[in-house]
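Okay, handing you the structure first.
With one protein chain held back, the other chains of the complex are shown just where they sit.
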Amino acid sequence: MNGPRVFAAVLGKDLRLDLRSWDRLGPMAVFAALVMVLLSTALPTASAASPGWIPALVWMVFLLTSLLGLGRSFQAESEQGTIVLLTQAPCDRGWVFLGKATANWLALLGVELWTAFLCWVLLDVEWGVAWPEILGVGLLGALGLAVVGTLLSALACAARFPVFLLPVLLFPLVLPVLVLASRMTGEALAGDQIASAMWVGLALYDWVFLLIAYFVFDYVLED
Amino acid sequence: MEERLIRSARVLGPLALLGVAVWLGMVVFVAPVERVQGVVQKIFYVHVPCAPPAYLGFILTAIGGLGFLRTRKEQWDRLALSGAEVGLVFCTLILLTGPIWAKPVWGHWWVWDLRLTSTLVLWFIYVAYLFLRAFVIGSDAARTLASVYGIVGTAAIPFVYYAVDLARGSTLHPSSPAREGLPGLMAATWVVAAVALLLVFAYLLVRRLEVARLEAQLLAREPAR
Partner (left out) sequence: MSYLLAAYTVVLLTLAGYALRLRAQRRRLSEELSGAPGGEC
């Protein structure tokens, strides 16, 4: 069983699970909608101040929703004992991580699309203004969350109260994603040019943590 | 190696005390009173020098984590844990003295500026690390996973700094001594303060290592746990 095969197997399994049972994507979608409704109701309507806050709010909603999904990514495995099988794969266990992270990334992208739709409906956000840039930010931001989130959820699921521990572990580390992504989204919506330093920063973050997680995952799956 | 470190406490203790004495003496008698802020400005000599130990603590946690993952020797993990605990103490002190300084000078208890915010995030990373250690089931798993988080957490710090810089733009925080160039006596006091607190950090670290070692020895002794 070589690396890429393991990657494909893990990715395929997780995707099939997600799409067949909606066990994970369903609650995430409902949660995102609920939070958006609460926010839209609580926010002062159509004030000059709100547009500046909207990108940050959207990314916060997205982060909170992703918690739900990430928490589930290893939980089901340990319940079914599949982790044992995964860890016996005689190849680099980093590929298992890549498979899981990619599955999570795709799930997050789905949630992003849903959240964007909700923003369009509830908050009148005109995504079309700069959609290539916003798409780029969406892809890179979700990737950062998926990479760090997948790694940390593997850590958290070995603990008591993983529901509590995952956000505690995750939030400080993904602060850069939150800040960069909301900044970049805000500038794109306002029609400004996004500084290339920010693209580099976000991409670098994704790349650095992808590498770290890939190499470190061997140790994570040992338990 | 660990034993030598632990034994150095005998030297570090008195050295640290001496350092603290010199530091406080200089703050009171040598450091000039600043024009704009007055006497309150002297909090500078206790707030800023807590930063090197705070960050050093986390670096030691990362190094300890790497060492443990590679060698599986618990000594490394004890270093990581001690670095985290003592570093957290100094990190907390930055966050306590910062507001005490900010209030009389700027009128607010908290300012969302670059350095204070980054330190606050570092504090949360420390706490997360300690929670992880406490909550993971099984002590060997705890050590391994904590080592991983220590490494990942340290890697995040430069990005956090950059992100907060981006978000907060201009800073209310007085610029660092290195950039502005402190007048002679202030610089001297600052250096002495930094050295003194690093000595205190080293002493506390080594004592914490000893406690960790004793605990491990005790655990090894009792087979039925």
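By letter and in written order, the chains are A and B; residue numbering begins at 1 in each of them.
As a working rule, a contact is a pair of C-beta atoms (placed from the backbone, for glycine too) under 8 Å apart; a residue touches a chain by one contact, two chains touch by 3 or more.
Everything numeric here is computed off the predicted structure, so don't read it as measured data.
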| item | value |
| --- | --- |
| Omitted chain's touching partners, listed by label | B |
| Which residue of B:26, B:43, B:84 or B:186 touches the chain not shown here | B:43 |
| Residue among B:89, B:114, B:132 or B:192 touching the omitted chain | B:89 |
| Absent-chain interface as seen on subunit B, which is shown | 20, 24, 27, 39-40, 42-43, 46-47, 50, 86, 89, 92-93, 96-97, 100-101, 103-104, 200, 203-204, 207-208, 210-211, 214-215, 217-218, 221-222 |
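Everything that follows uses one rule, which is that only the chains that are shown with their structure count from here on.
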| item | value |
| --- | --- |
| Centre distance in Å when subunit A and subunit B are each reduced to the mean of their C-alpha atoms | 31 |
| Subunit A partner contacts - residues on subunit B that touch it in the complex | 69, 121, 124-125, 127-128, 131-132, 135-138, 140-141, 144-145, 147-149, 151-153, 155-156, 159-160, 162-164, 166-167 |
| Residue numbers on subunit A that touch subunit B, as the complex places them | 148, 151-152, 155-156, 158-161, 165, 168-169, 171-173, 175-176, 178-180, 183, 198, 201, 204-205, 208-209, 212-213, 216, 219-220, 222-223 |
